[in-house]
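Every protein chain except one is present and positioned as in the full complex.
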Amino acid sequence: MRFKLPLLAIGLEVAMIVLFALFVHYETDHNVHQQINTTTPGAVDKFLVSYALFQDVHVMIFVGFGFLMTFLKKYGFSSVGINLFIAALGLQWGTLIRGILHHHNQEIHVEIENMINADFSTATVLISFGAVLGKISPIQMLIMTIIEITVFIGNEYLVGEIFKASDIGASMTIHAFGAYFGLAAAGILYRPGLRKEHDNEESVYHSDLFAMIGTLFLWIFWPSFNSAIADAGEKQYRAIINTYFSLAACVVTAYAFSSLVEHRGKLDMVHIQNATLAGGVAVGTCADMEIYPYISMIIGSIAAMVSVLGFKFLTVYPGHASSCTRFFHWNSSWWRADHRFNSKATYLGTAT
Amino acid sequence: MRFKLPLLAIGLEVAMIVLFALFVHYETDHNVHQQINTTTPGAVDKFLVSYALFQDVHVMIFVGFGFLMTFLKKYGFSSVGINLFIAALGLQWGTLIRGILHHHNQEIHVEIENMINADFSTATVLISFGAVLGKISPIQMLIMTIIEITVFIGNEYLVGEIFKASDIGASMTIHAFGAYFGLAAAGILYRPGLRKEHDNEESVYHSDLFAMIGTLFLWIFWPSFNSAIADAGEKQYRAIINTYFSLAACVVTAYAFSSLVEHRGKLDMVHIQNATLAGGVAVGTCADMEIYPYISMIIGSIAAMVSVLGFKFLTVYPGHASSCTRFFHWNSSWWRADHRFNSKATYLGTAT
Partner (left out) sequence: MRFKLPLLAIGLEVAMIVLFALFVHYETDHNVHQQINTTTPGAVDKFLVSYALFQDVHVMIFVGFGFLMTFLKKYGFSSVGINLFIAALGLQWGTLIRGILHHHNQEIHVEIENMINADFSTATVLISFGAVLGKISPIQMLIMTIIEITVFIGNEYLVGEIFKASDIGASMTIHAFGAYFGLAAAGILYRPGLRKEHDNEESVYHSDLFAMIGTLFLWIFWPSFNSAIADAGEKQYRAIINTYFSLAACVVTAYAFSSLVEHRGKLDMVHIQNATLAGGVAVGTCADMEIYPYISMIIGSIAAMVSVLGFKFLTVYPGHASSCTRFFHWNSSWWRADHRFNSKATYLGTAT
């Protein structure tokens, strides 16, 4: 029994190494020379821009998501520790699956963009993780990581390549998908007996401050998340600006509604830790479009409002952790429905 | 009564959205094409450099200032939570006011530099916030944010555009201004009865470690703060180098003087959390000039010395929080007087 986890993890890592040996190469010299060449400055830029944006996303995945769930006083180690474990496994698997699907040949050529996409594919598992924290064993978590990333990349391929829907910040494919997958997993793992373990779902003063580390690094770098894979130039610039203002408006509205719904007008740390990020998710799908800053701010404000009200008034499964994820992403799923139309419009727009 | 805060916040956000709809646009296609164009690599650079520096400043504003004040054991949430609230509101207001003042036309064209300046304008409020933490209600805080940013941007315009004084790291306009504004506000809010609430102003072990997160991120990225709006090239390079060495010398001197003035030669965490940053403020005004690294180090050392001695021997209003801000910025105000001459010299220098 106690050897199950180590043997599974070692087995998976050995499999990764074998698959990497067979399929994964550097960008070939020819391609590298075109892309990374000190005598062609434009190409160097692209490499370096990508790396700076990659590092912002990397901080979000490992510090942001890692600390976001530390507010549960008994799951601090699980949150930050298991987050690192599954993200490290997931990025290897994501590199492979995405490489196989997107390159259509015998070799996967790794460059910075693959690393950004590998990090993205772990994000979906980390979002689902929030819904099942405290209900799932590390072994189940590893299996869920492998399955979810495979399904995610298939779905992303479908949305992006077949339907050609616009989803630059991956709000649909990462956030809504991750939330639903997590809810489904939580539903399967749900046992009524767990209802009593309510005391594990409280937070203490310092654990809430640790969670703020996660929140703030996610909030700060979200413009990089939404622009990391956008086309360089105007689209990337608009993705940054739109996300910046959407998040700012989202914070003000989240605080206002938190104070409105809470007892005696106090602020609730759970709203502050989660609803403040809803603006980044909500604007994600259309961040690179010419929607103007004030529309971004309206999107961010509505996202914050829906997120706080969802936290407060909707609870399907018992427990803080699951409700947390659910209503953070209920919000994003609400937006998904809305953006389905936006996406279609964009599709028509880009097709023109 | 309990609806005051939410209604004020919602009202302000609605006003922001309306004003943004009326005035704020992206950089027009024409301008963007000149500035952000993948076929003209030099232009791409500028965009990307700016974004990397912006993200450093962004971390300082939200993680740096947010965690700096968490050392007060009962104000951890207030510090990091209200910091996020007022900074998110302030950056929207700052974008508007600065845009109106600096563009002199009907439209504000937002680019990365506007985002850096919007973040800068919130810094001044966050510094004042340190002086009034625990004495001010969130409602008063919101009103102070709107007023202070308006006055700050007017003052900055006066100093930079009319007097043409050099203040690249904005030590005068941001730090000294923010400190005095905060002291004035604390003076107005000061009531003798608060003298007894001294126990709220203590720190506990872990709250001091949280504060070090703020200190370290401010310390690390201060070279970016002082160089973010400097002219690309030599001036930006000098601003980085000078700030780097000023901060290094500042730390060594701050530790030496902390040990010198403390009981039995021990180090005081309050000095370490604050005086180590004085070098960044002090060198700010002249960071882009050719002052040579050793002069930066002398400036950093004197700043640390004045800051530690100020903390230790000067206390005007009672209370840790206010004294904290005061003497951190007493230092910068001391420098302000000094730099008034420097600035004049620079003015003559640049006029030549």
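Per-chain residue numbering starts at 1, and chain names A and B are given in the order in which the chains are listed.
Rule of thumb we're sticking to: contacts are C-beta pairs under 8 Å (C-beta built on N, C-alpha and C of every residue); 3 or more make two chains touch, one makes a residue touch a chain.
Keep in mind that what you see is a predicted model, and the values were worked out from it rather than measured.
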Candidate in contact with the missing chain, chosen from B:Val132, B:Ile213 or B:Val281: B:Ile213
Hidden partner interface residues of subunit A, rising order: 1-7, 9-10, 12-13, 16-18, 20-21, 24-27, 29, 32, 36-39, 41-42, 44-45, 47-48, 51-52, 55, 58-59, 62-63, 66, 70, 76-77, 80-81, 84-85, 88-89, 91-92, 110-112, 115, 138, 206, 210, 213
On subunit B, residues whose C-beta touches the chain left out of the figure: 41-42, 44-46, 48-49, 52, 56, 205-206, 208-209, 212-213, 216-217, 219-221, 224, 232-234, 237-238, 240-241, 244-245, 247-253, 255-257, 259-260, 264-265, 267, 269, 272, 276, 290, 292-294, 297-298, 301
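Following the convention adopted for this analysis, only the chains that are shown with their structure count from here on.
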Computed distance of Cα centres, subunit B from subunit A, in Å: 31
